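The block that comes next holds chain A.
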Amino acid sequence: MVELGKYAGPVLAAYGVSLGLVLALVWLTLWKSRKMRRKLETLEREMGLHG
Partner candidate 1 sequence: MSIWEYANPRKFMQTSAWALPWVAGLAVVTLLTGLVWGFFFTVDDYRQGATVKILFVHVPAALMAVNSWLMMLVCSLIWLIRRHHVSALAAKAAAPVGVTMTLIALFTGAIWGQPMWGTWWAWDPRLTSFLILFLFYLGYIALWEAIEDPDTAADLTSVLCLVGSIFALLSRYAVNFWNQGLHQGASLSLAPGERMAMAFKLPLYVAMAGFVLLFVTLVLIRTRTEIRARRLRALEARGRMA
Partner candidate 2 sequence: MIALLLRDLRLATRAGGGFGLGLAFFLIVTVLVPFGVGPEGGTLARIAPGILWVGALLASLLSLDRIFALDHEDGSLDLLATAPIPLESVVAVKALAHWLTTGLPLTLAAPMLAVLLNLPGPGFFWLTVSLALGTPALSYIGAFGAALTVGLKRGGLLMSLLVLPLYIPTLIYGADCARRGAAALAAGTPLLMLVAITLGAVAILPFAAAAAIRVNLR
């Protein structure tokens, strides 16, 4: 494990906050994308369209 000395708290907190925010954003983006794709596919099937 890497030696962080007396600044372990701030460094880990900074990386933690950043990773948390990025992961939240990625998850939200993927979730919305999947939801929208499913909705559109359902509707296109109902209306007898393809593509």
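The rule is simple: a residue touches a chain if its C-beta (ideal position, glycine included) is under 8 Å from a C-beta of that chain, and two chains touch if they have at least 3 such contacts; residues count from 1.
The candidates were selected such that all candidates are chains of the complex that A comes from, given by their letters.
What you see is a predicted model, and the numbers here were worked out from it, not measured in a lab.
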item: Options 1 or 2 - which one, within this complex, touches chain A; value: 1
item: List of chain A residues in touch with candidate 1 within their complex; value: 2-8, 10-11, 13-15, 17-18, 21-22, 24-26, 28-30, 32-33, 36-37, 39-40, 43-44, 47, 49
